[in-house]
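All remarks here apply to the structure that follows.
Only one protein chain is missing; all other protein chains are in place.
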Amino acid sequence: MGYQIVIEKFQPSRNDILQVIDEKGQVQSEYEPNLSQIDLKKIYSLMVTARAADIKAINLQRQGRMGTYAPNQGQEGCQVGAGMAVQKNDWVFPHFRDLGLYLTLGFPLKNSYLYWMGHELGNIPPKGLNIFPMAVPVASHIPHAVGAGMAANIKKHKIAVLCCFSDGATSGGDFHEALNFAGVFKTPNVFLCYNNQYAISLPRKNQTAARTLAQKANAYGFSGVMVDGNDPLAVYVATKEALDKARQGKGPTLIEAITYRMGDHTTSDDASRYRSKEEVEEWRKKDPIQRFRIYLKNKGIWDPDYEKSVQDQTTSFIAKSTEEAEQTPSASIDNIFQYTYKDMPPHLKKQRDELELFTQEKKS
Amino acid sequence: MGYQIVIEKFQPSRNDILQVIDEKGQVQSEYEPNLSQIDLKKIYSLMVTARAADIKAINLQRQGRMGTYAPNQGQEGCQVGAGMAVQKNDWVFPHFRDLGLYLTLGFPLKNSYLYWMGHELGNIPPKGLNIFPMAVPVASHIPHAVGAGMAANIKKHKIAVLCCFSDGATSGGDFHEALNFAGVFKTPNVFLCYNNQYAISLPRKNQTAARTLAQKANAYGFSGVMVDGNDPLAVYVATKEALDKARQGKGPTLIEAITYRMGDHTTSDDASRYRSKEEVEEWRKKDPIQRFRIYLKNKGIWDPDYEKSVQDQTTSFIAKSTEEAEQTPSASIDNIFQYTYKDMPPHLKKQRDELELFTQEKKS
Amino acid sequence: MVQALNQALSLEMERDSNVILLGEDVGVDGGVFRVSEGLLRKYGNSRVIDTPLAESGIIGTSIGMAAYGLRPIAEIQFMGFVYTAFNQILAHAARLRNRTRGHYTVPLVIRMPYGGTVKALEHHSESTEALFCQIPGLKVVVPSTPYDAKGLLASSIRDDDPVIFLEPKKLYRAGRQEFPDNAYEIPLGLAKIVREGEDLTIIAWGSMIPVAQQAAENMEKEDIYPEIIDLRTLSPMDRDTIIQSVKKTGRVLIVHEAPKTCGLGAEIAAFINEEALFSLEAPILRVTGYDITIPMPKSEDFYFPNPERIRYAINKIMEF
Partner (left out) sequence: MVQALNQALSLEMERDSNVILLGEDVGVDGGVFRVSEGLLRKYGNSRVIDTPLAESGIIGTSIGMAAYGLRPIAEIQFMGFVYTAFNQILAHAARLRNRTRGHYTVPLVIRMPYGGTVKALEHHSESTEALFCQIPGLKVVVPSTPYDAKGLLASSIRDDDPVIFLEPKKLYRAGRQEFPDNAYEIPLGLAKIVREGEDLTIIAWGSMIPVAQQAAENMEKEDIYPEIIDLRTLSPMDRDTIIQSVKKTGRVLIVHEAPKTCGLGAEIAAFINEEALFSLEAPILRVTGYDITIPMPKSEDFYFPNPERIRYAINKIMEF
């Protein structure tokens, strides 16, 4: 596959959307990537794990074992597809609803669970993985990603930076300022927008009057491209091409991955207040896992035994991650004070000491 | 002239720029507006007045009779052209470098001078003119303009809202958020961007990698259009069409008026630090007043006698405005406290009274 | 409190067709806390506006609407997301009246849920009221009961200046207090003594009022009777009520959720020092959040003031 093929072809102005595997699991495109069986299996099992880990998280929340949580179902295709294209020294600035991406990059599920359970520890990446903590204020992490890209340019590192967000983020001032910087400084950024049709209750069409989100790239002097976000291979192909382009110093790309948030916005939300069952069911037919299973089956990779082994591994992985997360002690008093500055200033020491004293006295 | 003709034709993707009068003063376009002699003379004399009032302001500043001032020369064409298209009930949110627009709308020159001399009074519009005070924080007034447009929609007023800014503003988050709201709520806004090639020392090409500024409208689902900003008639035609479109409920438009800031950024700036004399001289040839004079001459409207009468009127108008501004007393203590809230809260009264007492004691 | 706020919104929108509501998810969804439930149906989508996700845009357009003649009520979904709108609030909403010597005004209410102790996500527990209290031209209002919430919100909407209206998340569904169905106002700028006492003055607001009340109750066992002042309007502050109480008790404790340094408690202590120094029998203490980022839920309990910490501080104060 040559350089910048799909980015040129699937420009928003052409209104054509890159799809490799259609809803029925059939290959519909000349752009099918040449992935090894191992990688294809990896994509499948990651999507399955993300799906199951998500269901587990919702259950944990219902049982009071986790805080407010943002369900992930339906978006595994774009997350895993994108994650597969990331290379070792790349940097990643994830969306807050990005479980599949985290898993694909090797971020421990335990940490993801820790985060949603309310531990700062969950924000710490494992060694060797350049991933930022998720940004809760929508769009606010996009400039960070561009800053990392600028830094890579300054340091002459041949790396790429992946930054993920959803449709809501495209309305934010930070999206605009960041993408404009990316264009001006020709940074090695790939902006992946999960257009999941909603920002809480606001449908995509009320988020912006632009026909597509991808066309917004044009305002910054670089290319936008549209892909079927429920097709992990389409997302993989476009993201890989864009990351390669970035690493080659050829500037940023905006990818709009069209997908759907199947669940509620968070566990505090009730999506039935603002969208119809029918709409949700329409999208269920486009499920990324389902179609990828058929694709693998057609390729002779998937069979019930394989499915069972994936399910078994997933189950034990999730159980272990849950257990580890739940056994993690919460932060100590010292711990919550210690990282305010590199060196704790006197007034903070005093506050910490007072709190420790008070806590001890209370106990005794 | 029909509806939305030039807006459709001079889209940035076509890379065609609306020009009615060329640099030599020749009519180059089928879009010459059908303006009365009175209006054409008005445009001329307003441009001349704006030019002279600007020179006067720079002199006042040099003599210590005015504070830091933002020279206006070169941009009279777009300012006056746009102002001519504004109707009585429209609202205007001006750029801070907009002397020609102010004058065209009938905003007293005295007030403009008062503002730059450091009186809040200079921000107060005359009765019947809906103009906001200029916003010093770049781009921050654009949402106000969109808010006014939303309000007009809510109140079902058939008015339009003109909002002016320069190239620098297009990089700001507020530009993005505001234009996106305008697209979503189909507000009656016209965004007029004076692309004067610089934001202080930053050349336009480093402000954004987008080929044109007009194309940014596309990101918000409405049209952009490019005009020669040194041709008052081109600006008039495009602005009028866009304002008419807005009043008809057909949504917003972004106009990029290509012009040049002939002077320093402000009286504290030295533009020779960052741009060449040659560049400035190239643009001098495109001067809006010069070409309009030839246009009027060719039409038999301009002759030396007419020029003299315009110059004489201008001179006395400026002298009178200067005198009135300089004779305006500065704000009293009560005046600087009084407008913090509708009703002055007790702690402010106390502060005011203390300051008054202190000031009296000091005097005596 | 949610119902009280909802009623106030609805009554004011009924009373004055210039009152409109905008924000993220305020319409179809009725607000993520349901404060605007039902209003879209009642008043239509030209007056109840679901906006794109852009806080500076929400406040910036509100300023334009207000200057044009409407009385917008803008909802910021959580106080932690107001900061991108900070420039619009500080540089424009707060200043337009003064800049134009009263020609343009900004009758705008910015509603936002604030505060913690509800095990919320990062950035969802902010209490940065002091940022707004130092901006001339703004008013800052915080109710602590449903009754006050309804009356204060009505007054804020009718006020001709921009009002930051902070809603204590913690109390949204607490407090089953009765309140009349009709519209009523509670004047801005007046604090309320919610518990009379002789021994010391506790100054608090919003979600800290029930905490202070609990603490005060506990103190009775120790024969200490605090007076509690619910500030209600943080800016401009009701300094008279504070000074009067301090002159009576001679001892002061300030309780707030925000970090201690430069929290509103600092200003309260400073002006008491200035105006009533010689009435003070003990240092003015502050029980507040610490000068750290609010911890995530697992350890947030360390952070927020609670009755035990208040008792500890009161005992210190009474030692003098």
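Lettered A, B and C in written order, each chain numbered from 1.
Convention: a contact is a pair of C-beta atoms (placed from the backbone, for glycine too) under 8 Å apart; a residue touches a chain by one contact, two chains touch by 3 or more.
Keep in mind it's a predicted model, so treat the numbers as computed, not measured.
Enquirer: As a test of the contact rule: which chains in view would the missing one touch?
Expert: Across the whole assembly, the hidden chain touches A, B, C.
Enquirer: Could you tell me which of B:120, B:231, B:256 or B:287 touches the chain that is not displayed?
Expert: B:120
Enquirer: With the missing chain put back, one of B:5, B:55, B:280 or B:348 would touch it. Which one?
Expert: Answer from the full complex: B:348 touches the omitted chain.
Enquirer: With the missing chain put back, one of B:21, B:138, B:217 or B:262 would touch it. Which one?
Expert: The one listed residue touching the chain not shown is B:138.
Enquirer: Which residue, C:137, C:197 or C:307, contacts the hidden chain when the whole complex is considered?
Expert: C:137
Enquirer: What chain B residues would touch the chain not displayed?
Expert: Residue positions of chain B that touch the missing chain: 67-68, 117-120, 136-140, 168-169, 171-174, 199-202, 206-208, 268-269, 273-274, 330-333, 335-337, 340, 347-348, 351-352, 355, 358-359, 361-362.
Enquirer: Need a quick check: the contact residues on chain C for the chain that isn't drawn.
Expert: These residues touch the chain not displayed: 56, 80, 83-84, 86-87, 90-91, 94-95, 98-99, 122-123, 128, 130-131, 133-134, 136-137, 235, 258-259, 261-275, 277, 280, 282-286, 290-293.
Enquirer: In the complete complex, which positions of chain A touch the hidden chain?
Expert: Considering the whole complex, chain A reaches the absent chain at 91, 93, 120-121, 123-125, 132-133, 135, 137, 140, 142-155, 173-174, 177-178, 180-181, 184-185, 335, 339-342, 345-348.
Simple rule for what comes next: only the chains that are shown with their structure count from here on.
Enquirer: How big is the gap, in whole Å, between where the Cα atoms of chain A centre and where those of chain C centre?
Expert: It comes to 36 Å between the two C-alpha centres.
Enquirer: Give, as an integer number of Å, the spacing between the C-alpha centres of chain B and chain A.
Expert: It comes to 44 Å between the two C-alpha centres.
Enquirer: At what distance in angstrom does the C-alpha mean of chain C lie from that of chain B?
Expert: A distance of 40 Å separates the two centres.
Enquirer: Taking each residue of chain A in turn, which ones touch at least two of the other chains?
Expert: Within chain A, residues 171-174, 206-208 contact more than one other chain.
Enquirer: Counting only residues that touch at least two other chains, what does the list for chain C look like?
Expert: 52, 54, 56-57, 84
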